[in-house]
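In this view, the complex is presented without one of its protein chains, the others remaining in place.
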């Protein structure tokens, strides 16, 4: 049986090398259905990200990149996505992601291009009393779009502490607290840095979180959170107010997911506002 | 030190029990910011789901349920969400999720309610040649909304096989294949069952996948996939064509994520169409 | 080009059907390397689990099942794993998983069989003051092994509240609390139910968590946790003491992972004891 197939393989050998390899993707499609988004998802690559202090940080990014495809073309050319992503020598900033979208649009001859980049970003953070320093990780997302118009969205997710106002109010002592994940996504004008959004987010929770806390620091954050109780509703409202007054921000979506310490499910709230309307 | 705090605790004992516990959530909010969505996220509960054959299947659901909150109210009442979810005695169907939304809307006095339910659903599936039977798991999502109008969305994600047409065409033998996750989300009129969407999805890939495959079955699916090569673009286009011609479907979003066996990243495509436009 | 391959396909048609399909797995292996574990991983199937109150609960299980393979056999027969798993009509209990292991051992002619079953299990739980009822989800694991001897391990992971003793002690008011995941894995003799382990675990944290908490309940759990502060070390120690005194338990491993509300990392502790030593 093996012999038979090997014979056939020999028969066909060379086929495909003597002639130019067919471009199946470029062939005509008869179904008449345009595709909104097609491309690569969860492509991992190292990127360099510029901090507000002009320092480069190398990050491991998860990249999704899509183009629109007209009804009459059968497929896109996936390898070109990876090539375009690697052409840029400069560090990634939100604004520079648009340039990649435009390069992909032209290289793939597409009407629309979408680029989503997600990565973990570190900030060296000082403990509030002792000043002990440790890295804290934030989740960053950049979404760029090039079509008839451009679009750009920067998103920061920061861990924080929330302490329940109701629990504090009704209890003789104590109040349940928990870690929460607070996200701010913005469309903006001018310069807006990851660090700016981190600071805004952290100012809206019961307390920021830290990597190193010595005893005086732990005392400080415990008391601060107790003095500063916040429902998940309070966190997103305070964040909405803060972004409402930031003139660089023209659109925002804020959300908070609180990993309630008294439940096995989470509390969640979300506000979306377009200041241009 | 202990003594001092215990003294204070004794001082305050009874406080909060002699009087009605304050409803902090119901207090007035001064920030003037309405909240789009607030509620519970990733709440787990057992639900019973009705199959097309009128058989009940118990599933473990992850439930998100949100209401809108007017600018002047400080907080929602999270425990009522869980109470409303438990009131329904009937099995879950897409249509009955709307009833829960309406109950929550009235119980929480909200302008809008969102309900997202996700669960794993099993179908006993026969191997194509030997008929050997095994359970196959699908990911189901139901999104219901009650506001000024209602909205309802059913979503099925099915695993399948894709085999690359380009790889087949240019190679002397073989063609790379991989598992893919294909999703169809629909707004619909009349009766549309989970099983209906599963069948539609599976007919659009290179081959369905199975839990039990004996040798004659494995031969069959290998050859079928080879005879039926599909780009990620082909899968979503064929699925779009199928849903376009299903009169029950008034809106659809289809996507496929293919876990390419020759890459460490995935191929992805997506089409969204509103047939009412 | 198409024509050529189609021609070849026609040439080979029927090949493999006229004759018995070769059992490649059963062929001789020359490398002389035995395999410790080979089989299926993350196979999903619905199972029925018997509760302590003799009620059946249908759960969605993730199943890993492996056999050992002698040096001279090339491959195992994966489809038989799924067949064996489906043969059992009775509900799953820890003890009955061993029967499946023995069936697989004999069916696959193996020296050793491993079976790992993981699923989400629900308990209807009453709030501590109002008695309001809601489902709470626990993660259950059963590991069975059949070789020269048998082995059986039951594992329960329960969410709970931990409140930091240091934070309470050094702060003027408040104390940070957080959700934690506490796991007890045991080897045992006689009858030991999932519900038994849940109760033991929950008695060792600062407070259990609940799905529905009305205001008097929230006051109760807040105060209870504050009165009952526990380091991650305290939780595993108290759990170790409890299992040490449970005569059914002959071996245990306990761990707790606390999702600290003041950090973005977790606190973790683990104790393993063999009472037979």
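A, B and C label the chains in the order they appear, each numbered from 1.
Convention: contacts are C-beta pairs under 8 Å (C-beta built on N, C-alpha and C of every residue); 3 or more make two chains touch, one makes a residue touch a chain.
Because the structure is a prediction, the values reported are computed rather than measured.
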- Item | Interface partners of the hidden chain - shown chains only, full complex considered | A, B, C
- Note on the structure: Which of B:45, B:104, B:117 or B:163 touches the missing chain? It is B:163
- Touch with the missing chain holds, among A:50, A:73, A:99 or A:212, for A:212
- Note that chain B touches the chain not displayed via residues 1, 4-5, 8, 11-12, 15-16, 22, 136-137, 159, 161-164, 166-168, 170-179, 207, 209-211, 213, 215, 218-219, 221-223, 225-226, 259-265
- Item | Interface with the undisplayed chain - residues on chain A | 1, 16, 21, 23, 43-46, 57-60, 79, 82-83, 86, 120, 122, 132-135, 137, 169, 211-216, 219
- Query: Of the residues in chain C, which ones touch the absent chain?
  - Reply: 9, 12-13, 15-16, 21-22, 24-25, 29, 31, 33-44, 64, 66, 69, 74-76, 78, 165-166, 169-173, 231-234, 236-238, 240-241, 257, 264-272
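As a working rule, only the chains that are shown with their structure count from here on.
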- Item | Farthest chain relative to chain C (centres taken as mean CA coordinates) | A
- Task: Can you tell me which residues of chain B touch two or more of the remaining chains?
- Result: 16, 21, 43-44, 169
